[in-house]
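Here the complex is missing one protein chain, while the rest keep their positions.
Chain IDs A and B follow the sequence of writing; residue 1 opens each chain.
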Amino acid sequence: MTGVIDTVRDIALTVNGEQREGRVPVRLLLSDFLRGHLGLTGTHLGCEHGVCGCCTVLMDGEPIRSCLLFAVQADGHALTTVEGLAPDEGPLHPLQEAFREEHALQCGFCTPGFLITLVSFLQRNPDPSDEQIREALSGNLCRCTGYQNIVRAVKRAVSH
Amino acid sequence: MPTRWFGEPVRRNEDPRFLTGKGNFVDDINPPGAVHAAVLRSSLAHARITRIDVEAARQLDGVLAVWTWEDLGDLWRPSPMVVPHDALTHPKTQYPLAKDKVNYVGEAVALVVATDRYVAEDACDLIEVEYEPLPAITDTEAAVAEGAPLVHEDVPNNVAATLTQQVGDVERAFDEADHVFSERLLIERSAGQPMETRAIAAQWDELERVLTVWDTTQAPLSIRNGLAVLLGLPENAVRVVAPDVGGGFGTKIMMFYPEEVLVPLAAMRLRRPVKWAEDRREHLIASNHERGQVHEASIAVRADGTILGIKDVFLHDTGAYTPYGIVVPIVTSTQLPGPYRLPNYYSESRTVYTNKVPVTPYRGAGRPHGCFVMERLVDLAARELGMDRAEIRFKNFIQPDQFPWDVGLTFQDGAPTRYDSGNYPEGLRIALEHIGYDNFPQKQAELREQGRYLGLGMASYVEGTGIGPYEGAHVRVDGTAQKVIVATCVGTQGQGHQTSFAQIVADELGVRPDQVVITTGDSRSMNWGSGTYASRSAVVTGNAVGAASRTVREKTAQLAAELFEASPADIEFEDERVFVRGSPEFGLPLWDIAVVANPIRYAYGTQAAQAIKLLKNREGPPLPEGTDPGLEARKYFSPAQATFASGNHAAILEVDPQTGIVTILKYVAVHDCGRVINPMIVEGQVHGGVAQGIGGSFYERLVYDQDGQPLSTTFMDYLIPTAMEVPEIECYHVETPSPLNPLGIKGAGEAGVIPVPALMAQALDDALSPWGVRVTEMPLNPGQIRELVRERG
Partner (left out) sequence: MKPPPFAYVDPHNVAEALDALGEYRDEGKVLAGGQSLVPLLNMRLAQPRVVIDLNRITELDFIAARNTNGAEGITFGAMTRQRSVEDAQDVLAQLPMLKEAIGWVGHPQIRNRGTVGGSIAHADPAAELPLVFRALDGAATVRSRRGSRTIPASDFFVYTFTPALEADEMLVDIWLPLPAPRTGQAFVEVARRHGDFALVAAAASLTLDEHRVCSDVRIAIGGAAPTPVRATRAEAALRGQRVSLDAFRQAGQLAGEDLEPTADVHADAAYRREVAGVLTYRALKLALERVPPEPDGSSTAAPKPAEPAR
């Protein structure tokens, strides 16, 4: 059996296209691995019980709550965080541009989670209705914007 | 002054870093060698502590320190009473760690510092605390009843304060009235719940001999001032920085939360940087709550619907302590009259201790309660008199030609509640037009026949904003960087200060907003100020920024006038250039003038070489008498009183009487915050406020059981509305400039949340009118809504 009973493990995974490694306690949450070990602090912690969506990242292209995964579970997988949406010093992703144009963020804390969720959603649904957009957003909480401008930003990104 | 940028929906300067995950929130800051704290909190609402044993915790591998109250030395003292008041006769503030007694579930009992948060939490689990339970007070009315157990032994009847305010002769008004209607109204506890919980990181720099504290506070200067006193350090040896903060809503303003003392102290003592990041479960019991009040209110009217007087007696639940004085009940009592002529008014409130989390202002800060009571009374009168609910409002509004209107009360800033400007009838007219008030009854009747129950609600409010004491701004033109550098020490939690203030500067100095770099929230950059609260930043800081920019403009014009041998009145500022009107060739880039303004021997940059050529031979000192080098100014704005914003909202909702589920179909918000710096930002504030108001109407309630155990401990229990629960919000504006400040602006931060529960209550009454329903409590869950129908049969 591969699973010798472990409390620490070595992991190797791809994050934003780069190979990353670490030796981690098995109970280390993926969210903490990204923020602490890898210094990718764009992924935020809003609740740590899987409701607010601030910690959303893509795992193998699908949005998941990184506070509900252990780092060891991401071994061998490919992750995308908000830092991976646009190259450093490069142009913003169209969705990021649209967020800025429509004032779809205020404090910015929930924004990475929304962007990641939406990037995946728009790949599956390139031409969503307002209702579909709101439903896609319903797993991410925002306390500042009332969501309206986020919906506008999605529509703007779709139309461009 | 040209207004090229003021009033424009300028895209925000701060967005790029947030969009790319490069925001700098406190928990993103990781000083090398940092260790992590966790707090052990009381699991009982009211108990004596008979024993605390931390030995096992101290022995755990990775633990650096475990402290109880005994370890704090002379720092074990109650937090300062930040907003004292004569009526607050029995104030109580919290100690950083509990000693003999705990008074609410969540109260801090011990601090653990360890190599990481996981280990720190493990250590918390090993701390043994022996409690002797005491009876818990959870209900405000029960708390003031004879013989009720006491939260604090030396506070009779659990009453911290009794506050009365009155205007006119309310007894006579009630005697002379044709009708008096009374109602008991209840608002239940809820809380701000910003998406970022609280966090603090502290580091003592041995080389600089400075303590730096990164804190999610809304008032960094106040924390700096307090910490300096507490730790016995000179003010300039303490630097408090509120970097990017993920929402505040009032929850993050305190002096002090216990952790704001414990974490800096740990950093000083351990000589290691210490970090503490609150988690959500913790936040729900360790960060302040609000909204709990019980009102017995009456309205006296003439038969024609004229309001003659209001009596309101209420209890305000302050939780276990009064860390922010009685600001919330003061705001409730002074803002209750709202937009109406109210010649006679009696307000009496008792602030009551309970064994729950302490209460401090949350967006609205007492206004939602006051608006709920007033609007429900107006609706009650309308119903009983058979009067149209819009008509009774129009009839009683203060009219546009009646300003300034003195309500006759004293506001939270100690100044008179004197409305400076407004146009309430226009606001309501616009709201009713866009919600479709006139043809709604027909639509409602048609849908009722199909078994669908729709209702329309409206509510109006007035909001005192922009109170003192003052704020300051420092503006400086940096010629080499070609930027205008601005500092102010209010904090920013999403309001877009780095853009709206930049717009003001840009107009004065003829640059673009993206050329203005604004630092907020760093006590090192600006030494004087108060904080971000009470919808005051745009007004107070905005005007300070305006004053400082104007001064810089004047200095620049003076210097340019000398250089070009013109009159300062003829100097123009446009597209980064400063020139003589009519002869633009006699001009220079603003940046070059900044270089010239600093007559030092060594000036860097190509501009310096160009600019120096302009200096003619002269007599006298390089820096003339009475001038300062550079293009720089520091100015303050101190308002004498609040400036009063207002709004009128309306909504249509649908209720399923069998399940109690509500869907909001349409929402209109008309808002007057005077002249608007950035309409995009203002509308965003309204959207967010309305969303919180919807939460406070149907989703958000902090529930406690009779032993004082909180039952809303996670986001599965405390329900924040999602994009499916918040509708599209149509925003319209009325603009009555404020005569009280040069920019003519009023505050906008809290507006959206104020009228929502009031109008939702009215809409529910309307939807369920076949059952004669009367909503007197907010928020309501589906069961309670269903119950309204059931009890009417």
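Following the convention adopted for this analysis, contacts are C-beta pairs under 8 Å (C-beta built on N, C-alpha and C of every residue); 3 or more make two chains touch, one makes a residue touch a chain.
Being a predicted model, the structure only gives us computed values, none of them experimental.
A.B. asks: From the list A:F33, A:F99 or A:F121, pick the residue that touches the absent chain.
C.D. replies: Residue touching the chain left out of view: A:F121.
A.B. asks: Which one, B:H46, B:H85, B:R117 or B:K252, makes contact with the chain that was left out?
C.D. replies: Considering the complete complex, B:R117 is the one touching the chain left out.
A.B. asks: Thinking of the whole complex, not just what is shown, which of B:G226, B:P273 or B:P721 touches the missing chain?
C.D. replies: Hidden-chain contact among the options goes to B:P721.
A.B. asks: Against the chain that's been left off, what residues of subunit A make contact? List them.
C.D. replies: 1-7, 9, 25-27, 29, 32, 48-50, 53, 56, 59, 62-65, 67-70, 72-73, 117, 120-121, 135-136, 138-139
A.B. asks: Kindly note down the residues of subunit B that lie in touch with the hidden chain.
C.D. replies: Within subunit B, the residues touching the omitted chain are 117-118, 121-122, 125, 279-282, 658-661, 699, 701, 703, 711-712, 714, 716-717, 719, 721-722, 724-725, 781-783, 786.
The rule we apply is simple: only the chains that are shown with their structure count from here on.
A.B. asks: Let me have the rounded angstrom distance from the C-alpha centre of subunit A over to the C-alpha centre of subunit B, please.
C.D. replies: Centre-to-centre distance between subunit A and subunit B: 29 Å.
A.B. asks: For a test of understanding, state which residues of subunit A touch subunit B in their complex under the given definition.
C.D. replies: Checking each residue of subunit A against subunit B gives 25, 27-28, 35-36, 39-49, 51-52, 54, 81-83, 85-86, 92, 96, 99-101, 103, 105-112, 115, 133-135, 137-151.
A.B. asks: In their complex, what parts of subunit B are in touch with subunit A?
C.D. replies: Listed in rising order, the residues of subunit B that touch subunit A are 9, 11-12, 14-23, 25, 27-28, 30, 118, 192-197, 244-247, 249, 277, 279-281, 493-496, 680-681, 683-684, 687-692, 714-716, 720, 722-724, 726, 728-729, 752.
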